[in-house]
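Left out: one protein chain. Kept in place: all the others.
In order of appearance the chains are A and B, and numbering begins at 1 in each one.
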Amino acid sequence: MSDLNYAAPETVEAAVGLLAGDDTARVFAGGTDLLVQLREDLREPGLLVDIKRIAETRAVEIGADAISIGAAVTGAELGENAELKALVPGVVEAVNLIGSDQVQGRATVGGNLCNASPAADSVPALVAAGAKACIVGPNGSREVAVEDLMTGPGQTSLAAGEFVTHLVLPKPAARSGDAYLRFIPRTEMDIAVVGAGVAVTLADDGTCTAARVALGAVAPTVQLVQAAADVLVGSKLDAATLEKLAAAAEGACSPIDDKRGTAEFRIQVAGVLAKRAATIAWQRAEG
Amino acid sequence: MPKHNVTATINGDETDFTCRTDQTLLDVLRDVLYLTGTKNGCGTGDCGACTVIMNGRPVNSCLVLGAEVDGAEIETIEGMAKGNELHPLQQKFLDHAALQCGVCTPGILNMAKSFLEKNPDPTETEVRFALAGNLCRCTGYDKIIRAVMDAAAEMRENAR
Partner (left out) sequence: MNEESRGRLGSNYQWVGKNTRRPDGVDKVTGRARYGDDMKLPGMLYGKILRSPHAHAKIVKLDTSKAEALKGVKAVVTGADIPDHEPAKPPYPPIINDFHDISRNVMAKDKVLYDGHAIAAVAATSEDIAKAALKLIEVEYEILPHVLDPKEAAEPGAPILHADQTTYESGSDAPSNLFRSSRGERGDLDAGFAEADVIVERDFSSEPIHQGYIEPMACVASVSEDGAVELWMTTQGHFVARQLLSKLLNIELAKLRVTASEIGGGFGGKTTVYQEPVAIRLAQKSGRPVRMAMTRSEAFRATGPTVGSRMTVKMGVKNDGTITAADAEIWYQAGAFKGAPIGRAADTFFSPYDIPNMRVAAHDVCSNRPKIAAYRAPGAPMACLGTEMVLNELAEKIGMDPVEIRLKNAVKEGDQSLMGTKHGRIGMIEVMEETKNHPHYAAPLGPNQGRGIAVGYWLHGGGLSSASVILQDDGTVNVATGNPDIGGSRSSMRAMAAEELGIDVELIKPIVGDTGQLPYSYQTAGSRTTYATGWAVVNAAREVIDKLRAIAAKKWDIPLEDVRWDAGQAIPTDNHTGIEPMSFKELAAMATKFGGAVAGHSEINAGGAGAAFSSQIVDVEVDPETGFVKPLRYTVIQDVGRAISPDYVEGQMQGAAVQGIGWALNEEYIYDDQARLLNTGFLDYRMPVASDVPMVDCVIVEVPNPNHPYGVRGVGEPCLVPAPAAVANAVENAIGKKMGSLPFNPPKVLKAIQAG
């Protein structure tokens, strides 16, 4: 009875053609969110366009200035990439926190991003790392900052027929470090109640010269918190800075009460995690 | 109703099957191929009972479409013993009483097998995190962890 169809194009152009030609089509990457949504009748697409056989979505490239991560690269594959892990450990750790090892074998960076959950683990880390999503569609290609891709829970700024082929991250400068922490009630297998991604670059004397702080699960979309970054830039990581950072993080939260935590709890823990993630990022930057 | 003709290698045998798009690999294994050793505990990737090894990686077969495994290599619990010889993990699960109802056991065995191939000398904590995607409600995990650690030791010994 199910009229759902499946296609596995091997080129970007073919995928765009399929997506643009059928308004019930949906991009299918790792499937770890989408298949659950299908099962629960939350979505009823007519066509699944599997992008895993397209070379561009499956590559990780580390260039002189930039890092490119294919949208359909899995968490497990990223975790096995030692060079990438050394450059952006926070991003890799964040992706590796998604689900179990079984889920890691399937879940993709692009899928985690485009599923557009405010609690997606990879997103705060990607935002902190300054990542951009590279999008193709019927009208050509474009780039959008990761923090601007998601427009609300389950909603993105992708137009009909568009999909994310890969992500581009600036290669971190010397004396840079990033980190991502999340809070869950168990040790594994939960959705983040709060997530915090921090990336910093330090001068030789340990003063922060650049910082990005992003928070997940505390607002309808992942928040890039400029006020928190402003606290860090120009500071050394002393106790007073950490307290100001926590306050800035808390101030950026507009969470809800739901089955995963209360608003009050989320705000408090956002401050705690921002401090802890900043401390780790700092240690990494100092080498 | 779209149907897909798929050829995959399952436990070493080239296997053809036909499935609808909405049928997962788990549905195909259980309802089309009658390989019912792979269990359905949740259908959402949260319990790990349906864990199989696909192209060398553990996956929840409930989160894989039958249509997309064309050309893939799949290992299920039915292929773990070689003839009448149990895999060391299977043997150690029996020796350590690491199962009660047994419905989580096939998934845990597949997960543990695939984990030990990557990490042959794990700590207890590493084993616990590797098995975090496999719920067991009977055992409290204690004897499962002991069995995996002991199997790892034996497999290291056998590999010397």
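In this section, a residue touches a chain if its C-beta (ideal position, glycine included) is under 8 Å from a C-beta of that chain, and two chains touch if they have at least 3 such contacts.
Since the model is a prediction, treat every value here as computed from it, not as a measurement.
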> Which one touches the absent chain: A:Ala14, A:Val60, A:Val144 or A:Met189?
Replying inline: A:Met189
> For the full complex, which residue in B:Ile10, B:Leu25, B:Cys47 or B:Met155 touches the chain that was left out?
Replying inline: B:Cys47
>> So one chain is hidden, and I want to know which residue out of A:Gln37, A:Asn81, A:Thr209 or A:Gln268 touches that hidden chain in the complete assembly.
In response: A:Gln268
> Which listed residue (B:Ile10, B:Met54 or B:Ile145) would be found touching the missing chain in the intact complex?
Replying inline: B:Ile145
> Going by the touch rule given at the top, which residues of chain B touch the chain that is not shown?
Replying inline: 20, 22, 27, 30-31, 34-44, 46-47, 49, 76-78, 80-81, 86, 90, 93-97, 99-106, 109, 124-125, 127-129, 131-145
> In the complete complex, which positions of chain A touch the hidden chain?
Replying inline: 1-2, 39-40, 183, 185-191, 193, 258-262, 264-265, 268-269, 272
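As a working rule, only the chains that are shown with their structure count from here on.
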> In whole angstrom, what separates the CA-based centres of chain A and chain B?
Replying inline: 29
>> Considering only the defined contacts, which chain A positions touch chain B in the complex?
In response: 1-6, 8, 28, 30-32, 35-36, 38-39, 48, 50, 52, 76, 99-103, 105-106, 187-189
>> Using the touch definition from the top, list the residues of chain B that touch chain A in their complex.
In response: 1-2, 4, 20-22, 24, 43-46, 48, 51, 54, 57-60, 62-65, 67-68, 111, 115, 129-130, 132-134
